[in-house]
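Other chains of the complex are left out, but the ones given are in their true place.
Should a chain be cited, it is by its letter among A, B and C, assigned in written order, with residues numbered from 1 in that chain.
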Amino acid sequence: MIDSGSLVFLSSAEKKDTFLISLEEGGKLETRLGVISHEDVMRAGFGGRVRSHNGNLFYITKPSLGEYLRRIKRRTQIVFPKEAGYILLQLDVKPGARVLECGTGSGGMTSVFAHFVGDEGRVYSYDERGEFVELARRNCKRWKVDHRVEFKTRNISEGFDEVNVDALFLDLPDPWNYLNQARNALALGRRMGALLPTFNQIERFLRALQEKGFIDVEVIEIFHRNLKTDPNRIRPEDRMIGHTGYLIFATSVIDFDGGV
Amino acid sequence: MIDSGSLVFLSSAEKKDTFLISLEEGGKLETRLGVISHEDVMRAGFGGRVRSHNGNLFYITKPSLGEYLRRIKRRTQIVFPKEAGYILLQLDVKPGARVLECGTGSGGMTSVFAHFVGDEGRVYSYDERGEFVELARRNCKRWKVDHRVEFKTRNISEGFDEVNVDALFLDLPDPWNYLNQARNALALGRRMGALLPTFNQIERFLRALQEKGFIDVEVIEIFHRNLKTDPNRIRPEDRMIGHTGYLIFATSVIDFDGGV
Amino acid sequence: MIDSGSLVFLSSAEKKDTFLISLEEGGKLETRLGVISHEDVMRAGFGGRVRSHNGNLFYITKPSLGEYLRRIKRRTQIVFPKEAGYILLQLDVKPGARVLECGTGSGGMTSVFAHFVGDEGRVYSYDERGEFVELARRNCKRWKVDHRVEFKTRNISEGFDEVNVDALFLDLPDPWNYLNQARNALALGRRMGALLPTFNQIERFLRALQEKGFIDVEVIEIFHRNLKTDPNRIRPEDRMIGHTGYLIFATSVIDFDGGV
């Protein structure tokens, strides 16, 4: 039995069709393979099967965070699973941690941070664009982690409200303009991350990090390639994502040049 | 002030030398840039600085889990950060989760799972090679998460002790031989992962997954490329890791063929 | 002045529109940016400019072989420039060389070989599918190298007509079935190449090469990533080709097991 309000993943047994849906009483999912009743899904449970009104079989599974991230409703470029996972290991994210991010965007990375800090942790997410904050809040609510997030709809020029956070992630086009603010919010000796799509941005950011005295600077790029899964014809997929962005990490220490 | 027993990361201000050490009272770190007293490090704190006996400056920072993983004492191939992060998003790992892995190996992935399940969660880690289990236990202890792990030194042919776990990861050369055991341990509708280095292994595993009725099978490969960080000469590093392994994920559902 | 019958490349000065056309007297090119007269193009010459009937500017340039290959009329998967170039350096292709290939396919690789062997060289191209041979012949004619190619529309089970060729390329789904034929046609101590898309094919081919006694076996994979060229926003393209095929090379020597 799955609770109403839960997120489930449905996969057609015959076709490639898959769906990520939030269950609600009386709900219906209309597909090209027929209509599926949400209540049938609740009754069948995770790992169970359900048939559409015209007899097509679907399996019900628990969606992974990665799958959720890929399908998130978005109005911005989102952070992809290949980068999101790596960020978790480079920043000090863990149950109970306090994580600060700016900007919020569509809330993809916000959901990931909120997932892993648990109920004891806290995510502070800043964006001055109110419509994004609303979208992100809905997306976090869908993954049932919105109660772990404080959304703040404002510009960060004057700085963040928080101090001594464990981890900080900047998903901004001009992170070099906010290094003083970042430094004041992040606990000393902790790592900060950023995601930037162009070489020109990397260059400006590296110069700023160097000038301000951040250390252990790391710039990386991650590729993800899917393979076809027919055991008789194993091969990589014909097309892949060629670029999302570069990840930059750096650590804040006591020698910091706050001047401009 | 940093507690004795803590893990710290030391970076030379002038050279590329870096060290990951566990602090202990009266401890000394000998480097080619001089000797550093652990007590000086404790006093300086995270983000602070310390000088070696002959005056070389080092910064003290909090090591990331990724850095820890790269430097783990190992007697086996370890899971790299690029894969470890992605696994976290594909399996149902989160604070409070119960995660099962086999084999333990050097305990790299064990540490990662134990880090993210928190004190409310539990990692069950199987390996029949006692010397690996001992190494993995020490490695988890170093990251201070060993109390979240139950190590089991035995062969898994007869199955796992646990049922209904949230996530399962197989780091074995022949995972196709343990699909019945995996299926019995994993909660229905949850995702299982494996890491395999060769095409031949992928082929055998894909056939077995198909025969047993696992669904939503995914095979991927992740590349990680470092860039040099001099802002006047930004470029990828000359050399990179060409291959670690392929990640395979699949979901267990009610239609399972336990025969054979 | 460009001769009638020449292949030219047209690039819009304002838009991304580009065209590869064969000039003919009285010819017209219809585009969404207006109609262009072939005779205007001939008069303007390579490097010159031409305007469409409604005033849009186009530049006229000499098409590269790589561009020709990308735009070839095809009914099969073609060999991409990234692989075609590498093949040239691994096999003994040069002015005056005798090169054998099978199958012909759409004639992309045939054109490349014919381009580089020059008028003194010779390409022998086998395919049992008559409609492909016709297409390939037209494609080679378009690049004005068809006089260097002998097309042979037949099955190669009984072997090739040629002996002692300098280079041999197999673009077949089952090259392992033709190693005796290949060995008889290729000059001793020369290198042979093949292109295969799946792991399963590589495995079978590697076993056959090993059994037959081919040496210096090499399997490689080539990736090609385009970058955006706006100097203010330099970055890789969002999408790239994830896979075309694996290249396998091997050398035939005196110890050959023709049995089986």
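The rule we apply is simple: contacts are C-beta pairs under 8 Å (C-beta built on N, C-alpha and C of every residue); 3 or more make two chains touch, one makes a residue touch a chain.
Keep in mind that what you see is a predicted model, and the values were worked out from it rather than measured.
Beyond the 3 chains sitting in the coordinates, how many copies does the whole assembly comprise in total?
4
The criterion applied here is as follows: only the chains that are shown with their structure count from here on.
On Cα atoms, by how many degrees is subunit B rotated relative to subunit C, nearest 5?
Between subunit B and subunit C the superposing rotation measures out at 180 degrees.
Let me have the rounded angstrom distance from the C-alpha centre of subunit B over to the C-alpha centre of subunit C, please.
45
List, in ascending order, every residue of subunit A touching at least 2 other chains.
199, 225-226, 234, 236
Can you check the complex and tell me which residues of subunit C touch subunit A?
Within the complex, subunit C contacts subunit A at residues 197-200, 225-226, 232-244.
Subunit B touches which residues of subunit A in the complex?
Residue list for subunit A touching subunit B: 9, 11, 13, 18, 45-49, 59-62, 64-66, 69, 81-82, 84-92, 94-96, 112, 115-121, 187-191, 199, 202-203, 206-207, 210, 215-231, 234, 236, 246, 251-255.
Residues of subunit C touching subunit B in their complex?
199-200, 202-203
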